[in-house]
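Before I ask anything, here is the structure I am working with.
One protein chain omitted, others in place.
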Amino acid sequence: MEPVMQTVRYLDDQGHTCQELPLWAHEMEPLLECYRWMLLTRQFDQKAIALQRTGQLGTYPSSLGQEAIAVTLGLAMEPDDVLVPYYRDHGTQLIRGCGMKDILLYWGGDERGSAAGPQQDFPVCVPIATQCGHAVGAAKALQLQGRSQAVACTLGDGASSKGDFLEALNLAGLWQLPVVFVLNNNQWAISVSRQKQCAASALALKGMGAGVRSVQVDGNDVIAMFDELTQALEAARAGQGPTLIEAISYRLSDHTTADDASRYCPQEELQQAWKKEPVARLKRFLTSQGAWTEALEQKWLEHCQHTVNSAVQHYLEYSPQLPEAMFDHLYEDWPTVMEDQLQAFAERRQRRLGE
Amino acid sequence: MEPVMQTVRYLDDQGHTCQELPLWAHEMEPLLECYRWMLLTRQFDQKAIALQRTGQLGTYPSSLGQEAIAVTLGLAMEPDDVLVPYYRDHGTQLIRGCGMKDILLYWGGDERGSAAGPQQDFPVCVPIATQCGHAVGAAKALQLQGRSQAVACTLGDGASSKGDFLEALNLAGLWQLPVVFVLNNNQWAISVSRQKQCAASALALKGMGAGVRSVQVDGNDVIAMFDELTQALEAARAGQGPTLIEAISYRLSDHTTADDASRYCPQEELQQAWKKEPVARLKRFLTSQGAWTEALEQKWLEHCQHTVNSAVQHYLEYSPQLPEAMFDHLYEDWPTVMEDQLQAFAERRQRRLGE
Amino acid sequence: MSVQDLTMVEAVNLALHRAMAADESVVCLGEDIGVNGGVFRATVGLQERFGEQRVMDTPLAETLIAGASIGMAASGLKPVMEIQFMGFIFPAFEQLITHAARMRNRTRGRMQCPLVVRAPFGGGIHAPEHHSESTEALLAHIPGIRVVIPSSPRRAYGLLLSAIDSPDPVVFLEPKRLYRVQKQPLADDGERLPLDSCFTLREGQDVTLITWGACVRETLLAADQLQERGIAAEVIDVATVSPLDMATLRQSVIKTGRCVIVHEACRSGGIGADIAAQLAEQAFDYLQAPIQRVTGFDTPMPYFRQEQWYLADADDICAAVKAVMDY
Partner (left out) sequence: MSVQDLTMVEAVNLALHRAMAADESVVCLGEDIGVNGGVFRATVGLQERFGEQRVMDTPLAETLIAGASIGMAASGLKPVMEIQFMGFIFPAFEQLITHAARMRNRTRGRMQCPLVVRAPFGGGIHAPEHHSESTEALLAHIPGIRVVIPSSPRRAYGLLLSAIDSPDPVVFLEPKRLYRVQKQPLADDGERLPLDSCFTLREGQDVTLITWGACVRETLLAADQLQERGIAAEVIDVATVSPLDMATLRQSVIKTGRCVIVHEACRSGGIGADIAAQLAEQAFDYLQAPIQRVTGFDTPMPYFRQEQWYLADADDICAAVKAVMDY
């Protein structure tokens, strides 16, 4: 009785095509672009973790193994679409013009990290699934204003259990909003496995109860992801309503640098998952097509390293906010009735710095 | 692509059978019992509304037109099952031994109304859908204690949009809990129609995303309802997991006595709905089977009137709580550290009553 | 411009009509606010006039209403969301606290969150359970959210227009006990009243009575009674309970040396505690008696048969004034 979801995929784990490719994927350049961004994202992640380990960054969530989702989303979106991310979308953020320095600032405990990026994009969202409400609100605003832009909202498999997502999904279906939910099913919500999160055979089935077109995609297959994302975003922009994309992937890292996955993640499962990871898979395909070589790889990795290093430099040298910055932007203007707070702060500052 | 739900029904709008009846329904007595309870419930509702109109009761939600759902649930449950109701289940409450006087007390603004009923049943729940969390918690308790009882949780169509329900449904599927969700789809959430609540063709489809067996039933067909409820409750008791039953009905009254449905409910729609209402439908069937007559009806109605009237009498004569009762039962024992509150109250009381 | 006699709920409705007519980006959303015009009729006529796109009946989901409003507000709209009764605002708390209050601060000014949360609140109308709460103190504890409470048709109109103008998120709580008790002549002149300011409703030298919401009525009644006994009470409607205009309150208490604070919510952790603490600090040398608070008790609001025992009346206020006068 339960409908079975077919997982859309074009490349198998070995990077061989398993069905006729969509037309656009006959060109190599779009795929090369994906590949390059995936490598850059991975390099960035590694560096961020290194910074954290050496006390130069706070807790950081790596996207290792899920780069295909973030990167294809970034590339499938138009610049004036709206990104409503969660916290594991560094690849998407980078493509949309959020600087590495800014991402590092955010995870380095500096609010200014969220000042960057396209004006309309939402900042990193920590309270799980709450961004889904924002996404449908933003989509409603676009619909009301008669714009043909789309909203893309990311979330995790854990987030799919939280009411916020389910309520927003319902509204998206009801009001036929221009929104695409991209569910990064990386099989874990910290230590809680996908099986302990939901009994449905596919998380994409949650779209059924909301009247939302839903699809399950191999999230480590760049071709499938880009194709489905492009279709869904185009449908949204064309007023054809929302889509839920469940992207099947695997979290190859700890949840964050504060986590130790070896406590709960079976070693063989992790090893199996490594065999399906998106970077090697696409590399095999591109190499088999003669579009990529070790030499190109080395060159690109050097470029990545350079880019990342100079961003890190920029980050580390960035002058800190003033202590009183905590009061900024809370209200449009700091209310006069609250000036005694500034006074109290000034005294604290004076006491501590002797200034 | 969207799976289509078949609505289970045995009696058509005219009370003719439209498929082979389940075995139990070949006997008339169970159906007569349903019928008598439905009439009693309806009489009770009418009286409650009359009390409200004359200032003797507070806001009251009638269950007019949805009596089949409440009554079949009450009769399908075992005494030691757990009822987790919302606020439109008077029929179920009555069958489970909650007195009419108690129901009137509750809606008459007296906490003691919720002291009545089976020890394990939950009180009327006003914050929409919150009861769904309690139901899965209660079901987990039963499962843990190795008991073979079931929990029945009722909710409305409006409630099906709220995260509480969807989160609880997910847990029910995940942990295979002994719980049956009975969704009274009466087509309205105050003034918001079913169509403006959810785009899915059936609310029962929400079970799919949670891995919960789901069924859509004609909620005005006593035979279908009783049959599905019995099966679902038995499955729950036997450790076979949860069921979601969407019962299609129609709210023939205002939302509550504080509402005026004529402001938003199309007149013809209401008229059409009257043609499908459960009491007349079952009466036609029972009459056609020779199991019911006008004479029996008159006699039963008199009995109902008598029962209701004496309950009302009891309600009206019930001595009020003491003013200080508001402090009772809040904590197991009133904390000594809060005695000044009692003191302040005593002063207020003294001032006002001169006692 | 014609002047009409309006109740508070009509004044709310008038302000909504005006704000929506003046600015296309103002939208309303909530449960039953469309064709039904709101369970208290506060949004009557809006959907007819401005259409279903701008006056939206939502599914029954307060978390969603708040979340979507934040998304709209950050995307250029000015949503006025309704929570049907304040007792049902809690599902919206995560959104209001972790996002609405912080969106501008978090993005260092890149994004705004100019939304208004309207909710009827308070007891005294013989409503069922959860329809009579006064939990304004919870929201007042959240930096970044303004909490505004009108207590007359005129203030409802002027403060709601200011709330909608405000680029900050504003929770606008409407004391439903006052919705229809009193009419005031009101012109639809668009005149705003300041947030961040208390309103001194009555001047007096002997004692300062500080209150807001539905209790303003009882407090004014008490002031009348006190007058007859020769006590001149100054009555201040706090109106914006967060952030607090302490200057006005402080000046009054420095003048009178005596203070009684009246609110409907339970005592512990109520906004009265905050005001009392600040006054006791800032007017320490002027206070001639301990500040008294006349409040609800630390229990849930009892069901309506007993709610009069929970709600303070003019006599309760007078008794407290007597205590501070006699100290």
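Labels A, B and C are assigned to the chains in the order they are written; within every chain, residues are numbered from 1.
Following the convention adopted for this analysis, contacts are C-beta pairs under 8 Å (C-beta built on N, C-alpha and C of every residue); 3 or more make two chains touch, one makes a residue touch a chain.
Since we're looking at a predicted model, the values are computed, not measured.
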item	value
Residue of B:Tyr10, B:Trp37 or B:Phe122 touching the missing chain in the full complex	B:Phe122
Sole contact to the chain not displayed, among A:Lys140, A:Lys162, A:Lys206 or A:Arg281	A:Lys162
Missing-partner contacts on chain B, residue numbers	82, 84, 111-112, 114-115, 119-120, 122-123, 126-127, 130, 132-145, 163-164, 167-168, 170-171, 174, 328-332, 335-338, 340
Chain C residues touching the omitted chain (full complex)	63, 87-88, 90-91, 93-94, 97-98, 101-102, 105-106, 129-130, 135, 137-138, 140-141, 143-144, 242-244, 265-266, 268-274, 276-278, 280-282, 284, 287, 289-293, 297-300
Hidden partner chain, residues of chain A it touches	58-59, 107-111, 126-129, 158-159, 161-163, 189-192, 196-198, 258-259, 263-264, 320-321, 323, 325-327, 330, 338, 341, 344-345, 347-349, 351-352
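Everything below uses one rule, namely that only the chains that are shown with their structure count from here on.
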item	value
Separation of mean Cα positions, chain C and chain A [Å, integer]	40
Centre distance in Å when chain B and chain C are each reduced to the mean of their C-alpha atoms	36
For chain B, residues contacting two or more additional chains	161-164, 196-198
In chain C, residues with contacts to at least two other chains	59, 61, 63-64
